[in-house]
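Omission of a single protein chain aside, the complex is shown with its protein chains in their original locations.
A and B are the chain letters, set down in written order, and residue numbers restart from 1 in every chain.
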Amino acid sequence: MNPFAYLNKLDERRLGLVMVVPALVLMAIVAAYPVLKAIWLSLHRYNVKVPDDYAFIGLENYTRILSSETWWTAVMTTLSFGVLSVGFEFALGLVMALVMNKGLGSATGLVRVAVLVPWATITIVTALAWKWIFTPTFTFDLVNRITGLFAEESCMLCGHWTSIFAMVFADMWKTAPFIALLLLAGLQSIDQEMYEAADVDGASTMTKFLKITLPSLRPAILVALLFRSLDAMRMFDLAYVMTQGANDTATVSMVAYDFLIKRLDMGVGSAMSVLVFLMVLIVAFIFVKVLGAAPEGTDPKPSRRERKLAASQPLTVEMAH
Amino acid sequence: MSATTAGSYQMPSAAPALLPEEQADPIGKGLLIGGGILGVASILFGFPGILALVWMTMILVGSIRTFGRSAAITGWGISALVLYCLFPFLWLVRLSMDPAANGKVLPSTFSLANYGAVLDNDEFVRAFFNSIIVAGSATAIAMLIGGAAAYALGRLPVPGKQYIMFAVLAVAMFPGISIVGPIFELWRTIGLFDTKTGLVLPNVTFALPMSIWIMSSFFRELPRDLEHAAYMDGATPFQAFRKVMLPLAAPGVFTSAILVFINTWNEFLMAVSLSATSNSITIPAAISFFQGENTLEIPVGPISAASVMVMLPLVAMVLVFQRRIVAGLTAGGVKG
Partner (left out) sequence: MLLASTFIAAGCGGSADDASANGVPVIGFMTWRDQTGFDEKQFRKCEKSDGNKYRIEAIPMGPSVDAAREQLTRRLAAGDETIDMINLDVIWTAEFSDANWIMDLTKRVEPIKDQYIPAPLESAHYKGKYWAVPAGTNAPVLYYRSDLVDHAPATWEEMVKLAKAAQAKQPGMAGFVFQGAAYEGGTVDALEFMAGAGANILNEDGTKVVVGEGDGAVRAFTWLQKLFEDKVTPKVVTTYMEEDARLAFQKGDAVFMRNWPYAWALMNQDEASKVKGKFDIAPLPGFEGETPASTLGGKNYGIAASTDEPELAWKAIMCLASESVQKEQAVAKGEMPTLKHLYDDPQLAKDVPFLDVLAKGLVTGKNRPASPYYNDLTIVIYQIYNDVLNGRMSPEEAVKELERKAQSAIEGKAEI
């Protein structure tokens, strides 16, 4: 008696469906249902504390949110955090990847482990650790002196921009290693012959970096930036633990949390979540359609590989002659 | 293992042998040693911060003169990188021994009392086992369901494949806070609130996009000829999957399993919202629930000790599986 008797009889097409369905069903129950419910609630006036006052109000929640100063402040904070954190993470990640790519001999293992530790750290622990590092009571003098150079009375969490930078710093710590690893894989897949050809031409290190390394890394960079940007747009725990939204550092997710969880205002809160989702979607759209980043399998044409080849070929030719 | 590598990576001790005798430079060496002593002393005894500029410059100039520019910069780059990555962890270790830092780098006592307190805390110990069960089960189920879907989406002619992949990605994009409410109500109705199953299901769901994404790229990399050969031998598509493709993609499955495990181990929002008692509380929630003797006191010492303790299994895992983790992280769509 073969337990796979049924599956064994299926042709490729049917088997494909059977294998996809469990995942889709689970996602439909645990993710799609709540998402649709949130969208539905966002069109209603509904506070859990006053269940009787429930009414369909169309897009009123959205117009209220979009005409509020608090919301746009939060949007600006989120965008500032997103641009800064992704930018710094990319820069640091690239440096890390280049350092690791040099071949560190016996240090390779140590560096790899050290780089993976932040990534494996529980986010809430990351937030607490950095909060304490930036709090004079819980840190040591050297850190206070260094933060004192940037912030009044070495209080990083006392001002708008210094708070944002403190959060960027914590986020960078946790995720730059991740970007570094993605880029490292890209670096290692670059054809060494291109560098050799460039060496023959006497190209400088900078020229090689700009003309060979960066273009070859393009797909890796875009995918890394895409995923990091999506996370940054939804950032919640760092702000929640480190600043509690003081000095206009509340992110859009935090404002939504205030309404959904603290004020129990499901209508406005859900509308905010939908808006956050739209923001994330726009960012994803920009990356996928405008910049051409796409995880494999979502791209209708196999053009990415071709485009990359097309991009690198003239260069090789140019370098070779 | 890390101790030996730590010794050898440090450029100051490893590099001198590489340099020819005549390049030895007494000024450089003096600067290096003097700066080192001053640096260690000022960190340990909390000398004024302005001195930091002095000893840092001394060490930097000294090492450049002694080892050459390129070696010194690489060495310092790597040391700074390793220090930056480990610093918050080390700082938690320090706070766990003596939570009132009072500006000092070294703790006033090397007491492990807070670790003892954490281990005596019944809720924390149970949370640890809950975490193992929840993360373990979620990983196993995600591999089973996600692996099947990944194979289908990666290699089989599924209609509307693109749309499915986009839907999968969209799931990963919706803000978690808005999903929590409806799931909470649903779980209360069907009795899954404060159960481990109630945490496993959302964790599986949120693990699916990433695991499908990584595993399908592994499956896609296997050569097409393999299936054809299997079909020639009379295998059905499912037999080809189970007997030929699955064993070959095992490394990919293993890699995504590690990633899913770590992500689930770290998950916070669902953990605090869908659990209430030791029945289901996981580690991140337990850490956030740490309470002092009254509601105002924040037990920094025990929280730090607990944070260090939950990092140890992950650090061990990273040590053992570092190669596979790197392979898995870099699998999806970036090899070009």
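In this text, a residue touches a chain if its C-beta (ideal position, glycine included) is under 8 Å from a C-beta of that chain, and two chains touch if they have at least 3 such contacts.
Since the model is a prediction, treat every value here as computed from it, not as a measurement.
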Missing-chain contact among A:L79, A:C158 or A:L281 belongs to A:C158
Checked against the full complex, the residue among B:V54, B:A140, B:A172 or B:L248 that touches the missing chain is B:A140
Taking the full complex into account, find the residue in B:W76, B:F184 or B:F254 that is in contact with the omitted chain. B:F184
It is residues of chain A that touch the chain not shown, namely 47-50, 64-65, 68, 70-71, 135-137, 152-155, 157-159, 243-248, 255, 258-259, 261-265, 268
Suppose we count only contacts with the excluded chain; which residues of chain B make the list? 98-100, 102, 108-109, 121, 123, 133-134, 136-137, 140-141, 184-185, 188, 191-192, 194-198, 200, 273, 276-277, 279-280, 288-291, 293-298, 300
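Please note the rule applied: only the chains that are shown with their structure count from here on.
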Cα centre of chain A to Cα centre of chain B, whole Å, reads 16
In the complex of these two chains, what residues of chain B are touching chain A? 1-2, 4-6, 8-9, 43, 46, 48-50, 52, 74, 77-78, 81-82, 84-89, 91-92, 95, 99-101, 103-105, 145-146, 148-149, 151-154, 156-159, 161-162, 164-183, 186, 201-202, 204-206, 208, 212-213, 216-217, 220, 236-239, 241-242, 262, 265-266, 268-269, 283-284, 287-288, 300, 303, 307, 310-311, 314-315, 317-319, 322, 325-326, 329-330, 332-336
Of chain A, residues touching chain B in the complex: 4, 7-13, 15-17, 19-20, 22-24, 26-27, 30-35, 37-38, 95-96, 99, 102, 104-107, 109-118, 120-126, 128-130, 132-133, 137-142, 144-146, 148, 173, 177-178, 181-182, 184-186, 189, 216, 219-220, 223-224, 230, 234, 236-237, 253, 256-257, 260-261, 266, 269-270, 273-274, 276-277, 280-281, 284, 294-298, 300, 304-305, 308
